[in-house]
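Here the complex is missing one protein chain, while the rest keep their positions.
We just call them A, B and C in the order they show up, numbering each chain from 1.
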Amino acid sequence: MSGLFTDAFIIALLAGVVAATVPLLLAGLGEQISEKAGVLNIGIEGMMLMGAYGGFYVAWASGNLWLGFLGGGIGGMIVGALMALFCVRMGLNQIVVGIALTLGAEGVTALLHYEQFSRLYPRLSVMAPLPIPGLSQIPIVGPALFTREPVVYLAFALVPLFVWLFRRTQLGLMLQAAGDKPAALDTAGVSVPKIRTIAVLATGLLVGFGGAFLSIVAAGVFVPFMTHGNGFIGIVLAMLARGRPSWVMGGALVFGACLSATTALQVAGVDVPTDIIQMLPFVAVMAVLLVAGRKARLPAALGAAYVRGER
Amino acid sequence: ADLTSIAILTPEQGTDYGWNQQGIEGAKAAGAAAGVEVIVAENLGYGDVRPTLQELAEDGAGLLIAHASGYNTAAPEVGAQYDVPVAVVDTPQSLKEGAVADYTASGHQGAYLAGVLAAKMTRTGTVGIVVSGEPPSWNAQSTAFAEGVKATQPDTVIRYAVIGPAAYSDAAGGKRVTESLIAAGADIIFGQGNGSSFGMLQAVETTKATDGGKVLFIDVIGDKTPIDKGFLLSSVLWNLEPVYAGMIADVKAGIYGTHNYDINLKDGSVDLLKTANIPDDVWTEVQAVRQDIIDGKIAVTPKYDAASVHALVTGN
Amino acid sequence: MADPAPIIRLRGVTKRYPGIVANDSIDMEFRQGEVHVLLGENGAGKSTLVSMLAGLQQPDEGVIEVEGVPTALSSPERALELGISTVFQHSMLVPTLTLAENAALGGRWWRNPDRRGHEARMAETAARIGVVLTPSALTGSLSLGERQQAEIVRALMRGARFLILDEATAMLTPHDAAGLGRLMRRLASEGVAVVFITHKLNEAIEYGDRVSVLRLGRKVGGIAPEEMRALTPRAATERIVHLMFGAQDAAAAAVAPPPVGADAPVVLECLALHVADATVPVSAVNLTVAAGEILGIAGIDGNGQKELAEAIAGQRPVSSGRIRLDGAFIDGLDVGGRRRAGLRYVTDDRLGEGTVGGFPVSINLLLKQIGDPPFWQGGIERPAKIDENARAMVKAFDIRTPSIHTPAGKLSGGNIQKLLLARELTGSARAVIFAKPTYGLDLQNIAATRRRIREAAGRGCAAIVISTELDELLELAHRIAVMSQGRIVGIVPNDADARRRIGELMSGVAA
Partner (left out) sequence: MTTETTNLTSGGLPPRLRAALATAGLSLGPMIGAFVLSGLVLLLMKVNPFDYYGYVFQRGLLSPSGVQATLTRMGPLLLLAASLIVAFRAGLWNLGGDAQFLMGAVFVAAWAPLMVQHLPVWLVLGLSMLVSVVIGAIWGLLPAILRAYQGINEIITTLMMNFLGISLSSALVKLVFADPGTTVPQTRTLPVGDRLPVLFGSNVSSGLVIGLVVILAVHWMMTRTAFGLKLRVVGANPEAATHAGLSVPKLTLAVFAISAGLGGLAGAVAILGQYGNVRADWNPAYAFTIVPLVFLARFNGYAAIGYVFLFSALGIGSESAARRLDVPNYFTLVTVALLLVLLAVTERWAALRRARKGV
């Protein structure tokens, strides 16, 4: 095993943590907004796939990766808009619609891929990394964490942005009110459907970015079903985080680190079945829940449609 | 016996430059050659395949090719029910006269050659194997590749990583894991995966080896030359046409189910792809090994279990 | 005061709900500088009227004029813009936000909610009306009374020119209610139009300039300001009672409870009871209630009364101490066991825990007997028996419901209360705890409920009545215990001197 744990290898592992974390972080933060506003968004796997497809398509067609991200955000928002229309405006059951949107997005993106890319499998160019002056000079950590694609920094910068948004703005209060007691928000003169629609669209945007990150940066290619359950883990992260963006980030990092650890152990030649390692983050979370017994408080109105005057 | 149509069932769409595409194209070619209609049922997933098998049998298919190890229980059962011969993979013991034959397709001989090639070509002395899961045929190719490497250049380091237990479509995982292997020194990647292999390809194309040079990719089953950007070193090509042609002939001759089928270097159903990235002298040396295998001077035994792979690639 | 033009005028306003006309061509005027009291029995349509003024509901027919202009109050936002501020009957505060954050809610989304500023303004406004509240407290941790105060303060902070208070005094102590009354008067004198809904006629007469009475969705009459001023309180009361209930005399003279014999056996005993609780731990409570006795528990809301009641009923674990019923210790039993032993608890949280709103009346009447014969046989339901029981109870307790299959949540508060009484008082009750048994009820229902309590005691039950309304306890109880900060600070016999002594105990003078 001599010489395996070179700087380059450790850097690659750390970079792998980041690459695996970013889509989970975006999915988790996105889900968090919806949940805060009282919408249980089971459709984020679908939003993510649409983001991945839209991101890839635009990036490939325009040759501009940044435009690709825009496309991914729009792709996610299209699914988000459907979710908002069906669940917020029409008050349909959120679980039914969420699952339907996920299935639909899986089908649509796979069909589109089949029509457009399945014979050529075009791959994108690499997004140029942006070294952070100073920090990127630190050995190991510098090249691994501070010589990344600009979108990575932006994704992590969302965490303080969200903390600010939730704690320091009216929107934060409104989202919380929409989730905990929509009638109170309504009688305070703020439209509940409007706030929830904004929340769901924001979810679509963020989760779409997460999907675009997968196809544009993390893989450089689109293949059907490539989100591979990332969206569902995002739901778990958002629920465990109880409204705190930093916890979403923490959770996403734990998951990312576990994935990277799997690779590290295997490359190091340690013979651990991947099935077992894959279970680790879930086992860890269940153990924490069991031991710490934290009440994972969810918004009181989560999942319920709000109809003014109905009791 | 009279045979007018055969059917092939694949778990995924036949556009993967890999397992599914090879199965479908092989069946089509064999059918065309023998004047037999070929019904294709693709993208059936790994769930409940019985209804499709039954329908194909009812539609008159005279041979059902169940092209996924996940179908190896259902196919013989439906075949027995409808009295239609079936072909399965990964279960040689299910051979049954007139009913079931196995064509455990493994390019292990080709993978061995790929290992020889990799050992000769590596600059850094480290090669990597990335797989998106551990099904039998990939395990066989992974072990054979490792054996080929070790036989050629015993001090070559082999790094092995599985993306995840069933990460067939995890392209991002493919790229991430491949990048780690490259960072661990590998400058040649032997990659096996469906959708995820495009992520591996992307990693190879966009990451420099530790010596600053180019990383090269060895693919399996299909020929990705049409979509290559100059990083494809080779591919363990499969050609299932002879296998299916043999089946068709055997069904017609009434001897189906008396023996299993395989793919090998000898009849050309397995081969190593020559690309511009392979220098001629190396290619010549590899061809010599190829001949040795065909002549039986080198025996490559397939090992289908994951434990054998791990035993070979750990401890270096 | 000269007759000012009405700020809001309703013309033929009608609102229908499935199967009911909640408001039936109502004409009404609300003027600047006036406290306009809306009266009416439960379900008369008062809150419906409020919800239209607040922009929550739209009239099916008729016009709402704001300063003479027909105006669509299409949303709460629009109503707030027009200066209409509402304290709803049911709390409209977000429990997971602080009081100040609740007050801050609304405005441009990117704005900082300015917690500090709102906390300061809230404290200031509270001080102005003489209530004490902590603006930085989490709403969910406060009692219903404290929340109601906060809602009133929030409404005032908005600087409304049209203020609606829907049963805003229901949760307040008499002292705080009086404070709110004085405030209404002051606001009116500052030119605000106030709409005040209450079931307490004394409040209506004391603070109101004008009274309108609703009955079955119709406006059946009212008293204009000049007439109001002319009437004596007693005469005004009679007028109103007549309007509300027709000829019957609902507020029949209170009958004193029958005295308890000195030899009456002790039924319910609490011995040094301690109940752990994060906000109000109950400590060292010793109580005895004899057969036929009604023990009142007075105190400001949120001083451990609910915790005590729940601990006795078995819904909340006791940390130490014992409870005895008819001589046998029952603290080891669960809720069901205590019920079978004869202990009953009429909760004040009628919708929250007392009933399952979506289930029919018939099932709610048996909620505490699920699985018991004859309604269930071998665990299988017997619809005929269940319905038969329901019909009998509905009749006996005068529960007004369209059908025994109507979901209980659709009944008005008064009828839900009757449902609870029916459920708890039938069978072999030995001791009954009544938590705020009459809050939110109209006069008739109050009278009926109090009669039930007396009847229960008359049958030899031990009764505990928890109430924040001293008058209620003075009317009902034999002895009155005063609770403060989780302790019983004193127990006084209900005699001529009781009011003064309880007042002292509550204010901590005679601890």
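Just so it is clear, a contact is a pair of C-beta atoms (placed from the backbone, for glycine too) under 8 Å apart; a residue touches a chain by one contact, two chains touch by 3 or more.
Note that this is a predicted model, so its numbers are computed, not measured.
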Need the list of shown chains touched by the one chain that isn't shown.
A, B, C
Candidate in contact with the missing chain, chosen from A:Leu4, A:Leu67 or A:Leu92
A:Leu92
Had the left-out chain been drawn, it would touch chain A at residues 40, 86, 90-97, 99-101, 103-108, 110-111, 114-115, 224, 229, 232-233, 235-236, 239-240, 273, 275-276, 278-279, 282-283, 285-286, 289-290, 293-298, 302-305
Please output the residues of chain C touching the missing chain, sorted low to high.
17-19, 314-315, 334-339, 345, 347, 349, 352-360, 363, 367-368, 370-371, 376, 379-381, 383, 386-387, 405, 407
In the complete complex, the non-displayed chain touches which residues of chain B?
13, 39-48, 50-52, 54-55, 58, 69-70, 72-74, 77, 80-81, 90-91, 93, 104, 133-136, 165-166, 304-306
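Note that in this section only the chains that are shown with their structure count from here on.
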For chain A paired with chain C, centre-to-centre distance based on mean C-alpha positions, whole Å
46
For chain A versus chain B, what separation do you get between their C-alpha means, in angstrom?
34
Dist(centroid_CA(chain B), centroid_CA(chain C)) in Å evaluates to 76
What residues in chain B touch two or more of the other chains?
none
Could you pull out which chain B residues touch chain A in their complex?
13, 15, 17, 134, 159-162, 164-165, 167, 169-177, 179-185, 195-196, 198-199, 201-202, 205-206, 210, 226-227, 229, 306, 310, 313-316
Which of the residues in chain A come into contact with chain C in the complex?
168-174, 176-177, 180-181, 183-191, 198, 300, 308-309, 311
Taking the touch rule as given, give the residues of chain C at its contact with chain A in the complex, in rising order.
51, 54, 56-57, 75-77, 79-81, 86, 88, 91-97, 101-102, 104-113, 409
